[in-house]
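One chain of protein is taken out of this complex; the other chains stay put.
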Amino acid sequence: MCLAIPGKVVELIEGLSNQAVVEVTGVRRRVDLGLLQDDMPVPGDWVLIHVGFAMSKISEQGAEEQMRMLRMLGEDQAAMDEVRGYGLNGGE
Amino acid sequence: MAASDMRYVDEFRDPEIITRTAEEIRRLAEPHRHYRIMEVCGGHTHAIYRFGLKDVLPANIELIHGPGCPVCVLPMGRIDDGLELGKQPNVMFTAFGDMMRVPGAHGSPLERKAAGMDVRIVYSPSDALKLARTNPDKHVMFFAIGFETTAPSTALTLMRARAEGIKNFSVFCNHVTIIPAIRAILDSPDMRLDAFIGPGHVSTVIGCRPYEWIARDEKKPIVVSGFEPLDLLQSVVMLLRQLREGKAVVENQYGRVVPWEGNRAALAAMAEVFQLRPYFEWRGLGFISQSALRIRDSYSAWDAEKIFDVAGVRVTDPKAAQCGEVLKGVLKPVQCKLFGRECTPERPVGALMVSSEGSCAAYYNYEHRKAAASKNDLAPV
Partner (left out) sequence: MAHGAGGKATRRLIDGLFAPLLLEAAGAQLADAAQLEVDGARIAVTTDGFVVTPVSFPGGSIGELAVNGTVNDLAVSGARAVGIVASFVLEAGLPTDVLEAEVRAMGAAARAAGVPILGGDTKVVEHGKTDRMYITTTGIGRMLPGLTIDPNSIRPGDRILLSGPIGDHGITILLARGELDLEARLQSDTRSVFPLVEALIGAAAPGLRWMRDPTRGGVATSLNELALDSGLSIHISEEQIPVRDEVRGACELLGLDPLHIANEGQFLAVVSPELADAALAALRAAPGGEAAALIGEVRSEPAAAVLVTTRYGGTRIVDMLVGDPLPRIC
């Protein structure tokens, strides 16, 4: 269940509480921010959109940290492969 | 024409990192062990097929599709009840696109539309409410489905309807909750599972605490996962590491979006508008207590089941259909006797063949014509 897509808050809608225009690569839609009232997003924030409602603010830091961990996965191994390639352990 | 990247999406589809993560999985997976990992959420099932992730996983990791498809678990009787409501004079039947081809005993919503019923697809419950505002001479009924991801949005919409005094709007509530479904899976004697990929978007609402009993009492690791290829692959890495170490804890892979404590405002909206039904029938899993939501008495003016007479029909699936076992992951779609014969996407017998998240539809559309059937798909249950 749950098709949800990241989108950028472009503008808050004047006169309508909790409504904003959110953009996903050039496509805009009115999105209800009512579920994020404890920590309202502002224009420029990224939110996760599901059925026209924002479910969560996307943490840029969280995303970057995750990417860093993912990149390290391969790098550790690439480093190990390189060392192995030096043939120091004879036929491992 | 250079296309721009979609932020927070394309990074997690990076082909090089996917390849390296897949290599890490192959390194971590013990060669003589056969892993049975269930992804609970239908959205994960869809993602696995869409991104061809089975092709990058080693053959000894078997992904079992769980019951987290809110369309699939709805018994046919509820669809018939909803369509009966749609037959009332001046009623506009609104629902998500996912519902439109699901067969009821007397046709799907789209078929009823062809026969003259006012049926509209909406993207959001708030769009259904908007239709009520702009069509004062009609009664707009919204057929609400979904797990805890979607329920808060229905809740907020009902709160708005009440705040604005909109009288020509009601909700036919079929929201269900995920924990009882997972419990039913684990209680099932036919199931042998090693670990779970936990539903990412449900968890943006309920957080990660509700899964703690799975690790603590059932001793199964569970990783709450995002939906991009790297999210799912990283979750498999995390599960394999736990299994290697003999650990069983809840981990949150989808931290950029899932708060451990969940979304207080969303849970509050749900509590304001809904309460748990004592029991609810799930296709394939039978009656499960405390597993579905109904609208509170304080909102009965917007409860389609209170406004209209709902027959409460129970319709059993055709005997030969094995929707239940496939839903539980006990059978692979191809092992159902009707699969690909009487039951195809064109003439579906059950919702699993209609819903884009249903394992039968996914299997039919993505897998069954691949020349080399992978061992995973034909392995004995």
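Structure notes:
Letters A and B name the chains as they come in the text, with residue numbers starting at 1 for each one.
We take it that a contact is a pair of C-beta atoms (placed from the backbone, for glycine too) under 8 Å apart; a residue touches a chain by one contact, two chains touch by 3 or more.
Keep in mind the model is a prediction, meaning the values are calculated, not measured.
The hidden chain makes contact, of the residues B:F12, B:Y35, B:Y49 or B:Y299, with B:Y49.
One chain is missing from the display, and on chain A it is touched by residues 1-3, 5, 7, 23-30, 49-52. Chain B residues in contact with the hidden partner, per the touch definition given at the top, are 1, 3-4, 6, 9, 15-16, 18-19, 22, 42-43, 46, 49-53, 55-56, 69-71, 96-98, 100-101, 110-111, 113-114, 120-124, 127, 130, 146, 150, 229, 345-346, 355-357, 365-367, 369-371.
We adopt the following convention: only the chains that are shown with their structure count from here on.
With each centre defined as the average position of its C-alpha atoms, the distance from chain A to chain B rounds to 22 Å. Chain B makes touch with chain A in their complex at residues 4, 6-9, 11-12, 16-17, 20-21, 23-24, 27, 41-43, 68-70, 96, 123-127, 146-147, 149-150, 152-153, 156, 199-202, 204-205, 227, 230, 234, 237, 253, 255-259, 263-266, 269, 357. Of all residues in chain A, only 1-6, 8, 24-25, 32, 34-38, 46, 48, 50-53, 55-56, 58-60, 62-63, 65-67, 69-71, 73-74, 77-78 touch chain B in the complex they form.
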